[in-house]
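Apart from one protein chain that is not included, each protein chain of the complex appears where it belongs.
Labels run A, B and C following the written order; every chain starts at residue 1.
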């Protein structure tokens, strides 16, 4: 029940503030014998790293990850492998510019967690957002890199499907496009629209929300569990724990409210490799358990609260103030959230896989198979 | 990490299938000295109980709850009170009509969890849906009744705000209306619209989805915790664990994607009883911690999968079949979900309260208060 | 982190007081497809049942267990099997004689948990000890019966090895004897000694402590995990949670303090079925992980606090009193603890097995095997 841990058999504990000496995580429960190097983790951090375009924060962090424990190599291991013991990862904070924080030290920035932290703890590290900083998500991405190696048959990919009012039409989704532009945009024609929109927002010192879609291909039937460990319940909790997330949906999600039962019930036919579903309104999960279809989810992100417009607020003394949040920031945090959403999906799935293997041995029963006695 | 438990200090474990002798739950961690009778729990079960209208399932269950442990009374306790030890609740299944289940014993009903359970476990109790039955939610409602007593200053209320394509406009929300009609509808003018819509669906043997809104009034600032125990993350996980839930949003939710930073950042002014927020896009939660505003969420429910239309599917032998799901069922499961959504909110909040009290002593720092050293 | 649950993947939650309508447990995480009937559980409860001799409490409880959920049978399952969903077990309290509890209602019996419960909760069910009653252990024995079926290759057996000052010499241990006398005594010559000793104690209205030994045969190498999930750490926690337990030791235990390193380090030789150890000071566990040797532990139980001698104490009003605890009771609770110790060992081992299978796939590497990459 740690507040800063998630997962069960594959369990991740993150720590660190934006302006402390470092941040990191401990990954406990990773199976042994998995090849793992810092470079493999680093590649996913690069994907997340800020400073890659003018529409994301200009903070320049190398985000170099170090593996401090849990791996080993000798002449017999064929490279460095996990040992089954906890993997400690650390990323030093090297870009802690000695800014002047006096303006926000006692101010509650509207839409930020400043006031909530103060109300709860009576003390807070206000520098760069402290523990509420999106920098914490670097540790998630690093953990997610390990999770992916626990479930090598699963491919997890994310995309931004809406920025402000501009949504990608489902029929325009082309996953190959997501790596061709700085927005993880799956629709080439949408790229210039978003570019223009974000440029306008950036110049105005404003910000905008976004929606991120994620899907996991190759998840076999049987992962997840009733009732409170439903795969979709765990995905929902994990996604909503990401900074700025305000909504999560699985499969058809909120649109399901307007569907009829006929539309919603994914029909099945016999296929060569097990059942074939004729649609995927369920998002690959029924009764909390994976069905073998792609697992699909969408996550809504609010606009970042750091804007240049003067906003009314209070300070710690209870006085009414007006403030604007200066300095580097993201006009659209949703863009940077893509690798984080992917990482959380990877961690949830790795954990579900290990638990499924624990409780049942790990296989899936296919129609036609005999049941156990 | 039980699959059938949720919560931490206020922890609920449910058990039971639709057609076993009984179902129930164990509530562990309830504080001592709280007055609690079966009648108090029963009133919330009545609210949930099927058979209250023609648009919900006609199954007639008295759903009489028994308290089997965790309470005590003598001449000094002024009525029956909790003792701090686990409270075991049981509801007998009295309406297990001896139906013929042979038709669905080996069939996977499309949209149901039948196939997923089979794939995972290789065996399943198919009678009435077994563990996947919505009857499990009776235990949640009973646990929620106890949770409400743990946080007596908090009022939790739910409403259906959309059925099929017919959504209640935000400006039409009138919470007093929800108890005046069989749909928990907060808009009197919408009632006949839904009635007509549901009647049509019922006659067609079809079903429809819905959206449920819930809000908690009186939650003080400071409940919840970073990072993976965020109050919104726990609400999201709890709501998505309800049968047929496909989406969860907090505050402005998915609509936040289209907002600007100016619109989204709830401004603050000094009030007589602490800070006053000028809007509540955040849904009462910032950084995962409550702010003192109403906590608001919405949950999307898919149409029930039990419909009279023939649908294509498979059976356990892997053969292609067509089936319709006969018998009593809900044309709109979202209606019956209202008390369940309320109960889950109550349990999450009671748990957050106890943990907040554990880690910090339970108070909230108000602007102007001195911080601790 | 429930207070009334233990285990992780195989998780048991118990509930119930001595004088409530019933007590029971929920076993969550039991693998599917395991044959399980009430009769199989009942046989272990019979072993525990009081009223089987004049040296254990005369309370006459049939302790009939009911399975309320989690099992299923149809024509294809070859008998009733587990489904992987939570198994709820209930035992009704039928022997709640309407005693007069007025004498102890407000008194703190010395050595009992009365005062501690009062100090913590401010209210307590004093009838028959309430939640502190040894009746709670009936639920553990029932859960243990299921645990044994999860690890069919493991044999768990317990014995009383000391009562009062009379200890069985290690070289006199004969496990076959334990079922031949009412004391689980593994030494036929010790039986009359204990009999005489207990008779004297019983007549005096006094009580005596005891030591119970338990061993698990057939545990393969690899179960358990570093560091805080060590198999011996989990056994220690589980055993110390039994009523009246005051000490736990693994292998040579406290005697290890006086051993030399040469005596203590169990040497190994190659055997036909893997390594052969030349001694077992370690009690089958090294570094918290099983080695393939028998897992051995011993648990010390204090004398029951219910004695007929007048003892000085306080009542709830803070007044000094003297009281004796009348009514049926055990002169030696350690005797009845044997099946409980066995059950706890079974639950810990079943849980360790499932987690080992989850994290590693479940096998054990034997010397000579290639390591993974």
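To be clear about the criterion, a residue touches a chain if its C-beta (ideal position, glycine included) is under 8 Å from a C-beta of that chain, and two chains touch if they have at least 3 such contacts.
Just so it is clear, the structure is predicted and the values come from calculations on it, not from any experiment.
Colleague: Considering the whole complex, which of C:236, C:295 or C:343 touches the chain not shown?
Modeller: C:236
Colleague: From the list C:35, C:173 or C:256, pick the residue that touches the absent chain.
Modeller: C:256
Colleague: Which one touches the absent chain: B:23, B:45, B:81 or B:185?
Modeller: Missing-chain contact among the listed residues: B:81.
Colleague: Name, in rising order, the residues on chain C that touch the hidden chain in the full complex.
Modeller: Its contact residues with the unshown chain are 1-6, 8-9, 14, 108-113, 115-123, 131-132, 136, 162-165, 201, 206-211, 221-230, 232-241, 245-270, 275, 278, 281-283, 285-292, 300-307, 309, 311-320, 334, 355-356, 360, 364-369, 371-372.
Colleague: When the complex is taken as a whole, what residues of chain B touch the one chain not shown?
Modeller: 1, 8-9, 29, 31-33, 35, 76-79, 81, 84-85, 226, 354-355, 357-362, 371-373
Colleague: Go through chain A and note every residue touching the omitted chain.
Modeller: 1-5, 8-9, 11, 13-17, 20-24, 26, 28-29, 32-33, 66, 68-70, 72, 74, 77, 81, 83-88, 90, 105, 120-125, 130-131
Heads up, the rule we're going with is that only the chains that are shown with their structure count from here on.
Colleague: At the place where copies chain A and chain C touch, is the share of residue numbers found on both sides over half (same) or under half (different)?
Modeller: Looking at both copies, the contact residues mostly coincide.
Colleague: So, what's the distance in Å between the C-alpha centres of chain C and chain B?
Modeller: Between these chains, centre-to-centre, one finds 38 Å.
Colleague: What is the distance in Å between the mean C-alpha positions of chain A and chain B?
Modeller: The separation of the two C-alpha centroids amounts to 26 Å.
Colleague: Could you list which residues of chain A touch at least two other chains?
Modeller: In chain A, 1, 8-9, 226, 355, 360, 371-372 touch at least two other chains.
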